[in-house]
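Here it is: the structure, laid out below.
Here the complex is missing a single protein chain, while all its other protein chains stay put.
== chain A ==
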Amino acid sequence: MKIGVITFPGTLDDVDAQRAVRVGGNEAVALWHGDHDLQGVDAVILPGGFSYGDYLRCGAISRFAPIMTEVIEGAQKGLPVLGICNGFQMLVESHLLPGGLLRNDHLKFICRDQKLRIENASTAWTSAFTQDQEIVVPLKNGEGQYVADADTIKRLEGEGRVVARYLDVNPNGSVNDIAGITNEAGNVVGLMPHPEHAVETLTGSGTDGLGFFTSLAEKAFA
């Protein structure tokens, strides 16, 4: 499958995300924030980084990039979209996912190998995992505290839309230890930790992140 990875000014993890896409057996297509063109890709990844220097709010300026018109329109029609870290921030700023992401409760940037539980293995991006599978992937963020009003949290929990939950430690004060969520249709997933940094044994914490990049193909051929 062709998976597009969008580069914004200040994006850091686009090359790692492209590599993860290839390691996962898919074709990576480099997309540019300033184009109005998704080049016919089957799915899109909004990678991590500090687009626009995190000015205004993280993801707030990127959310209005030209290509986001096509991403938002596509996502509403079922295009699989994965937002990692800064990409997750763009998804909440775009209102494709509910809630918001605040400065970590302890105010420090955090970088650690983080244990997670995949609590929804039926989204477009997580079907390669088994339900409640525990994985370890790198986490690195300064503004990763997921918040939403009580009704939204109740709905997310009730509908099984918490995709990944922090285990052992809550690294940033996120409500209910939420590390990632999905939309109602399950095609849009936002995740604060970085599975793209855990796809090869040579680097990173292991290969636990690979499932995020093989799920699409598994789903297509299932």
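As a working rule, a contact is a pair of C-beta atoms (placed from the backbone, for glycine too) under 8 Å apart; a residue touches a chain by one contact, two chains touch by 3 or more; residues count from 1.
Everything below uses one rule, namely that contacts and distances are computed from a predicted model.
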item: Per UniProt record, name of the chain withheld from view ["Phosphoribosylformylglycinamidine synthase subunit PurS", "Electron transfer flavoprotein subunit beta", "Glutamyl-tRNA(Gln) amidotransferase subunit A" or "Cytochrome c oxidase subunit 1"]; value: "Phosphoribosylformylglycinamidine synthase subunit PurS"
item: Option touching the unshown chain, where A:93, A:177 or A:196 are the choices; value: A:93
item: Identified contact with the non-displayed chain, of A:57, A:155 or A:219; value: A:57
item: Option touching the unshown chain, where A:73, A:149, A:184 or A:218 are the choices; value: A:149
item: From A:27, A:73 or A:105, residue that would touch the chain that is not displayed; value: A:105
item: Footprint left on chain A by the chain that the document does not show; value: 56-57, 60, 64, 92-93, 95, 98-100, 102-107, 145, 147-149, 173
